[in-house]
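Missing here: one protein chain of the complex. Every other protein chain is in place.
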Amino acid sequence: MELDRRNFIKIVVGGAAGIQLTPLPWKLADDIAIWTQNWPWVPVPPVGEFTHVGSICTLCPGGCGIEVRKVETRAVKIEGRPDYPVNPGGICPLGAAGLQLLYDETIRYTSPMKRVGPRGAGKFMDITWDEALDTLADRISGLRDRQRPEALAAVDGNPIRSTMSLMIERLLKAVGSLNYLRIPSAEDTYEMANTLMLGTEGPMAYDLENADYILSFGSGLLDGWGAPGRVLNAWGLWRGKTLKKRVRVVQVESRASNTASRADQWIAAIPGTEGALALGLAHVIIKERLFSTEFVNNHSFGFNDWMSADGRHHMGFKTMVLDQYSPDKVARITGLSLREIVSLAKDFAGAKAPIAVCGKGKGTLNGSLFELMAVQSLNALTGNINRTGGIFMRDPLPVSPLPEVELDAIARQGLKKHRLDQAGGMRYPFTRSLINSFTNNILRSSGSPVDTLLIFSANPSHNLPDGGAFKRALKDIPFIASFSPFHDETSHMADLILPDHTYLEKMDDVVWPTGLQYPLYGLSKPVVDPVYDTRNTGDVIIQLAKRAGRPLGSAFPWNDFEAVLKARAKGLFDSGSGLVGYSGSRPAWKRQAGGIRPDYRSFEDMWKKIKSGGVWYRPVDSAGDRQMSFKTPTGRFEFFSTNIELAVKNYARKTSEQTALKQMGFGVKGEEAFMPHYEAMEPEVDSSAYPLTMVPYEMINLSSGWAPTPPFVYKTLFDTQLKKAESFVEINPETAAQHDLKEGDRAIVKSTVGEVQVRITLFEGAMPGIVYMPLGFGHTGYDEFIRGKGVNPNSIIDAGTDPLSGQPVWWNTRVRLTKV
Amino acid sequence: MEKGHDHGQNKYGMVIDLDKCTGCGTCMTACAAENNVVVRPDESDKERSITWMLLYKITNGKKFPHTEVCHFPRPCMHCEEDGNGGHHPTCVSVCVATATTLDSKTGIVSQIYTRCIGCRYCQAACPYHARYFNWWDAYFPKGKGLERYLSPEVSPRMRGVVEKCTFCHHRLMRAKNQAYSEGRRDLKEDDYITACSEACPARAITFGDLNNPNHKVSKLIKSPYAFRLLERLNTKPKVYYLSTKDWVREWADNPVPHVSPSS
Partner (left out) sequence: MTNPANSSEKPSQGGLIFFLAGFIPALIVGWVIFPMVLYSKQPQPINFNHKLHLDPEVVDGIEGDTETERCLYCHGFRDDGTFVGIPVAAQCTECHDDPETPLGDTRDEEEFLTKYVAGEKEVPWLSYSRQPDCVYFSHIAHVKMGNMDCSVCHGNHGESEMLPPYKENRLTGYSINIWGKNIAGYKLDTWDRMKMDDCAECHTKKGHEENNACFVCHK
């Protein structure tokens, strides 16, 4: 018996046979099959108890209600909240994907940081909160010690009227600086138009749900305007009616946007001529006597010509419109047909509850003041003000003001200096802030007049329509502190990062969502514990002020930001009535019979309920019906703005009226300037070298504001909008043919301030002669999901200046297209 | 399972009102978030991008300024038949691994990832392009922490398998658990709806039981404006559309819904 070849084979055969009679091969085969199904790198989400937390979304100023589904401590889904009055259950594409902003570690600042690499490289080192706060507090104290408090400036992207924006403005004031800059949005222009015509600083309040005719002047009702959850819901209601009763939606826009291409009627006016169209409609309405004589005679000022106390004759709105805006002329300006204008005017005036809506796109960027005023005058002509299905003249939300800041000598001295942007001065008396002019001031100065710049909830490097000027200006500013939670382009230029929580980790308020017809105060709450070492910027401002010493600290006597929010909410309670609960069975826009009985007993009770439910609101009731006490100087709706007249006269005291008008940006002379009028704002550029116009546009499924676009949302973009690293511009096939361009071609879009390379997509819905570029691409910050995709139209915008408001005219940059 | 289409109790279906749809894309992101759909740095590669719910864009082809645009949200159609008289959908009849079946109790076409062998036959067989292949493993790089938003109700997929819309089947299970907890077996109309219909801000998507005459969907499909995609294929989809626009309804019968108007 020796182990020869033959016997060896026997052992092997025996072993093989034996193994077959054991479970080993069968079990192993099965287990290996299972093993291939469970790769360790395929995540297995942990199970646990499901809970729901109601809050509100503050990714945009819309403030929709959200319900966050959680498993134990993790948030796993964001849904719309059916128990929230703004958006009964629905949500927008960005809001639904918001968790990707919370949990993406590589787009977030995970702790306070200081810059270690060159500016813009995004290289930072972790520091402690103590060090970060001390650094900034020392910097601010240093400026005050050197008697230069005005060298502190802040750029704020928080919504207008929000408590955060008040805190930031307050900080600057306490330090002694007027240089508080806002990112211009449609809200700023709305506020100006409402102040001048209605006499209220309250928000635009459109009773969309009850209207039967919507005439929108470029507002992207279906493209993210207002609170998208609310406006899209209204659209569903309009379309849910039987064919005969359907609300008629008319969109004035040069491009077939989601809104224009679905509207019952699409009026493709040349961009920038919307104001002329509104006045042309007014002409027809006045001429055909289709306007509300009741409103015009009893509640308006400056409609007819009048004689002032000094015996001078003044031109009224009627005369001006009849003289200047004949449908013929307006047809030439707008590129529309005479018939279109006349029938549109008749339809609008003939409707039972027509609303003319203004504000371009999503409203992320400012509008044109006189265009907005022209549109508002249409609402006045129909008399559809303070009536169901009309626009409402609303007082600002009755939140309590913060107590006056006690100023020390240094601060008082600093506040005597001029603002760097000229806003609120002689030239632009009604504008709160002009960031473009601020930027230019820095770029023009040899040494930066700003020493320390604070940036809050804003990404001006990317989002300002200034051809990249702000980005250049940042290089001149010695010290920049960013409070951004995200690695955005502006924060990459900062020296110090004091990261805020994301919106899902913090308490913050929404003071009246854009366009809502009833007063509403929303309060977000932390739906998860802070994921990283970040702090609510509201708290940080208080901590910072306390560190910077007594005079500053006493301006912020609160323990934390929640105490500030609570102090502000007291005013809601004091206003007498309101609700903090919403069941969904009774929409807040449905007129409630009788008064509203509060569903809270005391202020403490109300605050507790706001904190858990996230809302205080006062549904539409009959209390304000046809109340026509306008708070303008004349007490009436002003077709002729006495405030503008006064401002011009004021300025003219130092010079001539003609020079004053010119300095304020007017192209018209005389009393026309005091009324809604149209001025062609043609850029002074050689049109043979730059034969086309570039119009940026906003999409509901791409963030053009401060919040980054969550990765899921990129799934919704077509490959004719973004393909790999390249974004597309839309042009009409006719324009394409003239430039020898085909679908998918690459081309350079060149303006006087810059150029970008894009791809071409042909779209019949694009107005010939115009290049349409989407806003929201071209990021260099964030992570691989967001950066390196497409180009940013803002970088080639050569913005003009809007008369009187001084805000940028960003919708008509002259460009040329060259095939690559 | 393959006893024909004599469904027990329920036949879940969807009605999408294209007059209300604004093309905003919320259905797509809500779906992706609900179902742990993988997202990759480049989602512009539409042959690789996974979208259980997808918006198709069509135009009426008219010149400026008469252009109209309409978006078709396209989930899985959960077909009843294969169009040749077979009582299961085309994808099911070609599946060699029994990884996809038509559930006789709900009318929902299932997809079992651990069963799927990745032959992609079903993908080729689906006339609606509703099926997607995982060319890669889910993208969750170390240090990003994105896996923290994953829902435990839906299994994340591995590479090499096909996936598709399930009518949020886990929500049916969720609703059943809730009902059992309350001691009832029957579901109310609102108990079970898909994530897309829940999220739609314009309320364009209605979901319910087509076998239940009281459900909104059953009433809506009686509308003269109701139709289904590629109806002449006879696949009997359970997703219906409503549109009062003639040009939209004409498009719907076109064999290939174009992705972009210009291609």
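Residue numbering begins at 1 within each chain, and the chains themselves are lettered A and B in the order written.
Note that contacts are C-beta pairs under 8 Å (C-beta built on N, C-alpha and C of every residue); 3 or more make two chains touch, one makes a residue touch a chain.
Quick caveat: nothing in here was measured; it's all calculated off a predicted structure.
Shown as candidates are B:E34, B:D103, B:E163 or B:D209; the residue that touches the absent chain is B:D103.
Of the options A:Q37, A:T106 or A:Q592, the residue whose C-beta touches the omitted chain is A:Q37. Looking at B:R48, B:H87 or B:R115, the residue that reaches the missing chain in the full complex is B:R115. Only one residue from B:H87, B:R120 or B:H170 touches the chain missing from this view: B:H170.
If you put the missing chain back, the residues of subunit A touching it would be 1, 3-4, 6-8, 10-19, 21-24, 27-28, 31-32, 34-35, 37-38, 44-45, 47, 49-50.
Contacts to the hidden chain, counted on subunit B, fall at residues 1, 8, 98-99, 101, 103-106, 108, 110, 112-115, 153-156, 166, 169-170, 173-174, 176-181, 185.
In this section, only the chains that are shown with their structure count from here on.
Rounded to whole angstrom, the centroid-to-centroid distance between subunit A and subunit B, based on C-alpha atoms, equals 33 Å. Per the touch definition, subunit A reaches subunit B in the complex via residues 37-39, 41-48, 69, 71, 74-80, 87, 89-97, 99-100, 102-106, 222, 224, 228-229, 232-233, 235-236, 239-240, 243, 256, 258, 261-262, 266, 268, 531, 700-701, 710-720, 722-724, 732-734, 743, 761-768, 783-785, 789. Interface of subunit B with subunit A (complex): residues 17, 19-20, 22-26, 28-30, 32-34, 36-37, 39, 41-46, 49, 51, 55, 57, 59, 61-70, 114, 137-138, 140, 143-152, 156-158, 195, 198-204, 244, 259-263.
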